[in-house]
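Below is one structure, written out as structure tokens, with a few remarks after it.
The complex appears here without one of its protein chains, the remainder shown in place.
For clarity, chains are labelled A, B and C in written order, and residue numbers in each chain start from 1.
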Amino acid sequence: MNDKLHLDKAHLLEKLKQMLSIRLFEEKCAELYTQEKIRGFLHLYIGEEAIAVGVMAALSAEDQIVATYREHGHALARGLSMKSVLAEMYGRTNGCSKGRGGSMHLFDKHNNFYGGNAIVGGGLPLAAGLAMANKMQATKAITVCFFGEGAVAEGEFHEAMNLAVLWQLPVLFVCENNGYAMGTALAFSESEINIAKKAKSYGMSAEQVDGMNVVNVEAAAIKAVDTIKTLGQPYFLECQSYRFRGHSSFDGQLYRDKEEVQKWQKHGPVIKLKHWLRKNYQLNGNEFSDIELEIKNEILDAIAFAELGQLQAVEDLCKDVYSQKNMK
Amino acid sequence: MNDKLHLDKAHLLEKLKQMLSIRLFEEKCAELYTQEKIRGFLHLYIGEEAIAVGVMAALSAEDQIVATYREHGHALARGLSMKSVLAEMYGRTNGCSKGRGGSMHLFDKHNNFYGGNAIVGGGLPLAAGLAMANKMQATKAITVCFFGEGAVAEGEFHEAMNLAVLWQLPVLFVCENNGYAMGTALAFSESEINIAKKAKSYGMSAEQVDGMNVVNVEAAAIKAVDTIKTLGQPYFLECQSYRFRGHSSFDGQLYRDKEEVQKWQKHGPVIKLKHWLRKNYQLNGNEFSDIELEIKNEILDAIAFAELGQLQAVEDLCKDVYSQKNMK
Amino acid sequence: MNTQKTNSDSMTYRDALRAGIIQSLNEDERVFLMGEDVGHYGGCYGVTKGLLAQYGDQRIIDTPLCESGFVGVGIGAALGGMKPIVEVMTVNFSLLAMDQIVNSAATLRHMSGGQFNVPLVIRMACGAGLQLAAQHSHSWENLYAHIPGLKVLSPATQNDARYMLLQALQDPDPVLIFEHVMLLNTQGDVLDGPEADMEKAIIRKQGTDITLITYGGSLPKVLKAASALEVLNIKVEVVDLRCLRPLDKATIIASVEKTHRAIIIDEGWKTGSLAGELSAIIMEQAFWTLDAPVQRICTQEVPIPYPKHLEHAALPQVDQIVNCVQRLLNTEL
Partner (left out) sequence: MNTQKTNSDSMTYRDALRAGIIQSLNEDERVFLMGEDVGHYGGCYGVTKGLLAQYGDQRIIDTPLCESGFVGVGIGAALGGMKPIVEVMTVNFSLLAMDQIVNSAATLRHMSGGQFNVPLVIRMACGAGLQLAAQHSHSWENLYAHIPGLKVLSPATQNDARYMLLQALQDPDPVLIFEHVMLLNTQGDVLDGPEADMEKAIIRKQGTDITLITYGGSLPKVLKAASALEVLNIKVEVVDLRCLRPLDKATIIASVEKTHRAIIIDEGWKTGSLAGELSAIIMEQAFWTLDAPVQRICTQEVPIPYPKHLEHAALPQVDQIVNCVQRLLNTEL
């Protein structure tokens, strides 16, 4: 199964770079938020980068992505440019959603990125529906749905799991289990805290993966995609991970103590892969700082791009509510 | 565990009489429906009587019942009079809901009968809430929630199961698996057709019971109630049964063939217990026809009662929308 | 738009709905029908009877009971290039799917800056009259007509039942169609095409004395009242809205400017009703032409009671309409 998984240095360096890009990009976003360049809610993916990067590595261009409000990492890993993502957070017309959506609603048709959904669980039936369309049209595409473990308690999780298995839909469900839904620890929200086991109870193939290890995630995702494409069945991955930052821009984090956060940070996805590359592939300081520098320049370009972006005309306020044809 | 279960003739005769009462009462209701004495939807319980009768036998007066739109049997088995139930279907003020609810909305405070709910799955969280109130007020009461297997696909099933186990609520869920949700066979609605197994996946004690055998149902219910009251945990019974009549007043039953219905009718709950009593307790023709006669007279009294019932004054149309205190 | 009565034939509203579904399935292979009991059962009100046998289970799909789930699947399938007709058995259950309809279907185009659209049609039975009581008799058109991003249709005639679905399927955005249960058995002419664009109101009866504005299940009552008033020599103009979002304000205002009086007949509960919106629109756009205050005849503020006489008293009725018209014209007899 892992024949598709290349553990050579080039491949791993690429994963490192992708995760680091997300990390540095979001650290900058946090900074820009305090400067009020970005407004609304800002949900950072910091600590969870291995999931999006590992899963996207297993996908093809025609595959479709459905994500949540915590989707910067998914957008970048899927191939959206920092420019279009940051410009969106600036609310500019050169943003990936023309500035209408902001951080929680990143969309990109070219990358089959079906967005940022800010309703917890809302993306699950939608992803099943995209998969149904793919099945009906006999395309090769599969649909991948990312969601947090908090969504598992929602009725829509239950309904989507049942429909996906009942109708044998080509969809990959990726549960990003970071242990908390806002301030609610998993044990306070689920009578059964093994999420993969819950998925299995619908007759779905499901497994738990170390979401802090990009190689494990990629390997599991490749296996999942193979299964979906060959057997035409849904598949479920529970990626165990951790959110290093607060839930969103406003979060006192009263619900967990610093020690817990620090413990997880020690095994962060970026640092883990970096050390591993050092040990086994003699990754040296220069190589790493070259990558870092490249990313930082990309971020600076993105900021310049966003700053130069236009604001939509107020006259266009009600644009894109209905199709042109029907615009009143 | 079965020390509470009396298999003596008197007890079994009582169960036979209760089931037969429901059977004959509903056969008369069907007749009255064709005479347009009863209107709206009429969902008959014929074939499933053993479930309500068996479960109610295990309950105490303080326990609470939440049922569905197919609840005539539950109401009668719980102790509502044929008079108040039939008068309700006539829409008269002497009905158990003062004539406001009709067949789908039988309520009775004295019997802790929390009604008839016509939204599939709607009663599940409500029952969990009643159980929560009992737990908070440290009463001995438990709450029993009846629902069909079709409700299992609803998100509310999932949400209620999780909350009941997570919060250890004293509630008994009774799934009346009659194989069909209107015209949709279980296999078309669930990827996992073992409903008890689904319940177990939430960490709930659950078992499958022969819903056509009142003794089995009563035994299982007694065990369930014991567990709930001693351990303070929810419990789940899947009672496998069959609906002999159409889903409601309008049903061509295109979705199943007569043979299937006849096969099940051979093992109907009434006929089964009747034969068993004949074989093992020398139930003789006279005994049985005496029971039948008694029931038929009760039905005639109920009709007379309903016919004499008053219609609510049109001036009171908007009564009981808000409490008196707040009436405008 | 074809309005000749050439080869028009008479059929029930139910059969017209079925004929519309059949045509849409025949004309576009991206179209499929999904909902509770649309297949083996034949539709809770018999609308889809026979379709499963005719089109197979890939295009006529029985869903489990999970309104939010299968409506969400419909939205996703529409995003993915299909043209789903999702039947939510009755509007009474649609609240379970309302989050998907309002927060996803209605917002996706806008949130994505116009990149994605949702060509989804959702059909629901609606309305009271069958003594189905408090949870099964709702008229919630205004809950949905309030939502930008949605279009809301209310076919009141057999011809609209026949053709509005096809018009809705031509629309790139999500369209809701409300089918009133009391219309299903009514018989009427079906032409060989729609009488007007989906978003246009139609004057069902010309008149000069007063404008009666209505939609859906109330239209037959209003037309009955209009005929009764005709005998009294009162010329009523009847506006059938047809489309509840967007509203055809031009037609409404033109009629009121002609008659100077209006009554809105709406089966929704009065408070917060679509009738309120219509009254407000007339206030804003035709105030100076009004000879009397616009009136509303709506459902009483009560969950529909089971008994026939109370259900009847709760809903708009012909005599109420007749009396209200007479009061407004000061032609009390």
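As a working rule, a contact is a pair of C-beta atoms (placed from the backbone, for glycine too) under 8 Å apart; a residue touches a chain by one contact, two chains touch by 3 or more.
On a predicted model such as this, the values are computed, not experimentally measured, just so you know.
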item: Visible contact partners (per top-of-document touch definition) of the missing chain; value: A, B, C
item: Residue among C:Gly81, C:Gly129 or C:Gly276 touching the omitted chain; value: C:Gly276
item: Options B:Gly122, B:Gly203 or B:Gly309, residue touching the unrepresented chain; value: B:Gly122
item: Contact partner of the left-out chain, one of A:Ala151, A:Val270, A:Leu283 or A:Ala302; value: A:Ala151
item: Touching residue (missing chain; options C:Thr48, C:Asn92, C:Ser218 or C:Thr259); value: C:Asn92
item: Chain not shown: contacting residue from C:Ile21, C:Met34, C:Ala77 or C:Met111; value: C:Met111
item: In chain C, positions touching the absent partner; value: 68, 92-93, 95-96, 98-99, 102-103, 106-107, 110-111, 133-135, 142-143, 145-149, 245, 247, 268-269, 271-277, 279-284, 287-288, 290, 292-296, 301-303, 305
item: Contacts of chain A with the absent chain, listed as residue ranges; value: 39-41, 91-92, 99-102, 104-105, 117-121, 150-151, 153-155, 181-185, 188-190, 247, 250-252, 254-255, 311-312, 314, 317-318, 321
item: Residues of chain B in contact with the chain not shown; value: 64, 95-101, 105, 107-109, 114-117, 119, 122, 124-134, 136-137, 143, 155-156, 158-160, 162-163, 166, 318-323, 325-326, 328
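Quick note on the criterion: only the chains that are shown with their structure count from here on.
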item: Gap in Å, rounded to a whole number, between the CA centres of chain C and chain B; value: 36
item: For chain A paired with chain B, centre-to-centre distance based on mean C-alpha positions, whole Å; value: 47
item: Averaged-CA centre spacing for the pair chain C and chain A, given as whole angstrom; value: 41
item: Multi-chain contact sites of chain B, meaning residues that touch two or more partners; value: 153-155, 188-190
item: Numbers and ranges of chain C residues touching at least 2 other chains; value: 63-64, 66, 68-69
